[in-house]
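Left out: one protein chain. Kept in place: all the others.
Per-chain numbering from 1; labels A, B and C assigned in written order.
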Amino acid sequence: MQEGSVQEAHVHAPPGGFLRKYVFSLDHKVIGKQYYALALVAVFTGMILSWLMRIHMVWPNAKIPLLELFSKNGAPGGVMTPEYYLSLLTMHGTLMVFFVLTNAPFAAFGNYFLPIQIGAEDMAFPRFNMMSFWTTFVAWVVLMLAFFIPDGPPIAGWTEYAPLSAVGKDAGPGMQWGASLWGISIAIFCVASLLGALNFIATTLDLRAKGMTLMRMPLCTWAWFITSCIALLAFAVLFPACILLILDRHAGTSFFIPGGLVISDRLQPHSGGSPLLWQHLFWFFGHPEVYIAILPSMGIVSHILVNSMRKPLLSARVVIYSMMSIGFLSYMVWGHHMFVSGMNPMSSLAFSFPTLTITIPATVLTLIWLGSLYGSNLQINSASLFALGFISMFVAGGVSGFFLAQPSIDIYLHATYFVVGHFHLVMGVASLFGVFAGTYFWFPKMTGRMMSEPLGKLHFWITFVGAYCIFMPFHYLGLIGNVRRYQSFVDDFMAPYIGWHKFVTIAALITGAGQLVFLYNLIYSRFKGRPAPENPWNATSLEWSIPSPPPWNNFGGKHPIVYHDPYQYGVKGSKGDFVMQDSPEHVVAASGD
Amino acid sequence: MGTKQAVVVGLAMLVVAATAKAGPPAGGTISGKVTYEGTPAKMKPIDMSKEPSCAKMYTTPPLAETVVTGAGNTLENVVVYISAGAPDDAVPSTAAVFTQKGCRYIPHVLAFQVNQEIKIQNEDQTSHNIHPLPKINREWNKSQPPGTPAISEKYDKAEIFPVKCNVHPWMHGNFAVLKNSHYAVTGDGGAFSLPNLPPGKYTVTAWHESYGDQTQEVTISGSESKTITFVFKAKPY
Amino acid sequence: MGKLLAIVLVLIAVLSAYPIVAHMFVLPEDISTHGHAIDDQLHETMLEAGLSFVGAQIVLAVFVWGFADRKKGSQLKNFPGGAKVAVIAAFVLVGTEVLALGVLGQEAWAEVYFTPAKPNAIQVQVQAEQFAYYFRYAGPDGKFGAIHPDKIDEGNQNYFGLDPANEVEARDDIVSGELVVPVNREVQLLMHAKDVGHSFYVRELRLQQDFVPGLDLSVHFTATKTGKYEIVCTQLCGLGHYNMKAYLNVMSEEDYEKWLKEQAAQ
Partner (left out) sequence: MSSSIAAPISSQANALPPNEAAARVTPSARRTSSSGIWVGVFAITMSFAAFTSALFVREGTADWSHLVLPPILYVNTLFLLASSGTLEIARRNLRAGAGMPKAGAWVALTLLLGLGFCAGQYRAWLDLREQGIYLATHPNSSFFYVLTSMHALHVLAGLLALAYLAYRLAIKQCVIRRTIFDNTAVYWHFMAVLWIYLLLLCRMKL
């Protein structure tokens, strides 16, 4: 049946009709753009939420008039209530982790470029592909609904720890229907991601062009492939967890709710459930999710760096193996989120070791990137700036992992701003830098127009410096024991440090505003940008061997044949300094491996 | 539903108007006091150390208010009302005010009429949360940061139920939603008085949050005033 | 532009390191017997992590400075030793770090979790609830009254759901909103959650432990310095999470006895 769809989608004339072309398109390129658009909406929503939170946190009694118009209960008289702060916190986390960090680097770019980079005309199952996007879209709609129901979004944080998330309205405002919507939305999202991952894997395994051996795949294709393997496991586990949560909430079961709980003066009619069960199931997904967010960016960044260095990496193989081992290890470390959660202290040590071990492949990657820079011919442009920024951010966020990986230190640092700084840098900012780099690099191919370089560079400087100003202080505040997820700091202990929080808030406002430059650049260049040539960056991989933007069937019915490793740069004795993957030209000594 | 109430209210208004026309009502009065026998539980002091802004408002920590007694075994915070015999009254235009001050509810027991507006205000420097726990009325749960406007609410069914603050566990009060205007909450001295009762046979109910309720039948003829006493059984624990 | 990036990278490395080096953010004073181990561990890690951070940023800066925007046709070089060096370096440097930190550095953990509380430790039951802590001392009889969730009546200050009417043990239990302990005596906390997940965090004690509903855990500590310290909740527990706290009051032995008597009197 899927075969049938492949044919219908591609054998005959290009897809006709507005709906088939732009809405329910089976074309992986359109679907990729749709994912990108959704992520863009989500990221700006999430950013505005973080603004509101930061403002309220440092000026707790500040009136935000517009907010009252948006939610009367959430902000009576324009002053945000404690529960609404938590609602925003939950929605910020959920939007960013699921709809931005999972969608943008993985689903969006993966959909658009994975098939092209392996020389395929489309995904293995175009219908599934369309379904995954629209299912994701439904998940997003369901989640956003929480803003518009009377009791508002849930207040249990993006981890939705049971029993807080499981007992329903007694747990507080937002925990009646808000939390249910959350559970349903995430369950739907899981299905979508499973379909997507399945599609990616099948495509990579089976639709590679002649001569495109696994080892000849570009590094970002590898990253997307490994990521989809991780996603397949992770979401397959989160889905059951959500089902059980929803049953606890609405069917009166007791999977996560123990007996004898008295909440809001009411004895809860449950018995025997295990709150730790939720934590285990959630983090078994949750930690790999971190790598689902970061791995694609690693791939994209490597792909772009090689191109702007005009010379191969020290070793593409090592990069691939490192990414594989990160993916593999990511399944043995979820417990490090639960060091102080009452888990058996023995297992804490058991989880700590692999967690520290992950730093080895991560360091290998970093050293490979750095080492490759040596003696290169580095071209500076918006794309490569963000790629270099990624390395800097990845290191900055990575080293703080050393602390949190150790149970004994985690006793002190757990649930402080140190953690917030850590995961925002390494998971949030770093992988977004990958997305930005990818955008500046591939925009010409996706739209047929170049993005504005000056604006791109301006965007980089604001974002790069801004991100450090926001997230570095978090580490310091964590060191003095500043607890996270507080809507305001009521204790005198924090008084001397509020200044730092104010600084962060202002930095966040400026950096956020800086993203408008990016938005403007996207929209402006899409329509008014300089027309892009077929291969503006003198790159070697297959996506640059076809027109910009690519025709509906990618290779115009031709069937690329691959002769080389993906990164033939600085090749001696060839016309240019590079040889494309599909050029039959004989390469004397392939530099690199 | 809503319209039905409107009708009821309308009728009630007519009744009131009629009586008003008939000149000053031959107002009988039921008055008396509420006492207890036995030894009531000793009220423990409330530890507010977690909320310094409130704790510093008291020189000695205030006591819990579930059982407040006065001289001569009198009992405070008892709602005395006409549970049967009197017609539903018109909804008063004035709002009943419920104040959060020093992390306590003032008054501890707030009695008001069905569909009467209640205004809940926060006079503290901290954020409070108001979470009434009715069984038949609509339940809601709102927070009230300092300096925000008063919360205005209504209840459309007669019911007596507890009110709690989710942020400060010790803050517990009670809402008594009553059908007619003939009610009183005993204060210091445990005395109450229900004036302006037209002649008739009435059921008077006294409700206390931890001792439950008692009823007495009272018949009023003309403008006589009757005195009754409610005696509750106090438990040491 | 490349040179500028290099400069900014160096600036970032230096400025990020400054507040640490200048001790602008010092850990709160440690008042526990096990805390020093955590602090040592943390400082050692800080040194290693800090060096790797600054080092990496500066190497990045140097290479960007040296090799960005070179003039056309300038010679490409390969990193001496190529990938091998990188891999070996990673394994040696980080590998030893991992071993040092991960294996050797768990004494603090061991002291908190693998050594049981001494038999003479004072037992205090702490109940976490939305949004406060309540502490229970067994009282003269040294026995805790049983907990009956259905008997909980907060308006009446019965936070634990005790049943003094029917249980003698419960009558003399002392319930306080403040954790009062004698200095230099080991205290064992019996942790009980009334409603949802909470956590017990005292910065100065270097102690953090979640409350898990339905699962009564226990931790033990010895406070070495008298004074008042903040206990805060670090596990998101609902709308009042930010306001969920209590105080740890470390007293001299005799003050503690006095306090117990006063409480018993009430």
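As a working rule, a contact is a pair of C-beta atoms (placed from the backbone, for glycine too) under 8 Å apart; a residue touches a chain by one contact, two chains touch by 3 or more.
Owing to the predicted nature of the structure, the values given are computational and were not obtained by experimental measurement.
S.K.: What are the shown chains in contact with the chain that isn't displayed?
M.R.: In the entire complex, chains touched by the missing one are A.
S.K.: Of A:L232, A:A350 or A:L455, which sits in contact with the chain we cannot see?
M.R.: A:L232
S.K.: Of the listed residues A:G78, A:G211 or A:G259, which contacts the missing chain in the full complex?
M.R.: Hidden-chain contact among the options goes to A:G259.
S.K.: For the chain left off this view, which of A:V79, A:L198, A:V490 or A:L522 is in contact with it?
M.R.: Going through A:V79, A:L198, A:V490 or A:L522 one by one, A:L198 is the residue touching the chain not shown.
S.K.: For chain A, which positions touch the chain that isn't shown here?
M.R.: 1-4, 6-8, 10-12, 120-121, 124-125, 194, 197-199, 201-203, 205-207, 209, 232-233, 236-237, 239-241, 243-244, 247, 251-255, 258-259, 271-274, 276-277, 280-281, 284, 557, 559
Following the convention adopted for this analysis, only the chains that are shown with their structure count from here on.
S.K.: Based on the averaged CA atom positions, which chain is farthest from chain B?
M.R.: The chain lying farthest from chain B is A.
S.K.: How big is the gap, in whole Å, between where the Cα atoms of chain A centre and where those of chain C centre?
M.R.: 29
S.K.: When the C-alpha atoms of chain A and chain B are each averaged to a single point, how far apart are the two points in Å?
M.R.: So the centroids are 55 Å from each other.
S.K.: Tell me, which residues of chain C touch at least two other chains?
M.R.: Answer for chain C, listing residues that touch two or more other chains: 129-130, 154, 238-240, 243, 245.
S.K.: Would you please write down the residue numbers of chain B that are in contact with two or more other chains?
M.R.: 126-127, 129, 143, 162, 164, 166-167
S.K.: In their complex, what parts of chain B are in touch with chain C?
M.R.: 41-51, 64-66, 126-127, 129, 143, 162, 164, 166-170, 172, 209-210, 235-237
S.K.: Can you name the residues of chain C that touch chain B in the complex?
M.R.: That would be residues 129-133, 153-157, 159, 164-165, 176-178, 238-240, 243-247, 266 of chain C.
S.K.: Could you please specify the touching residues of chain B with respect to chain A in the complex?
M.R.: 126-127, 129, 131, 133, 139, 141-149, 151, 162, 164, 166-167
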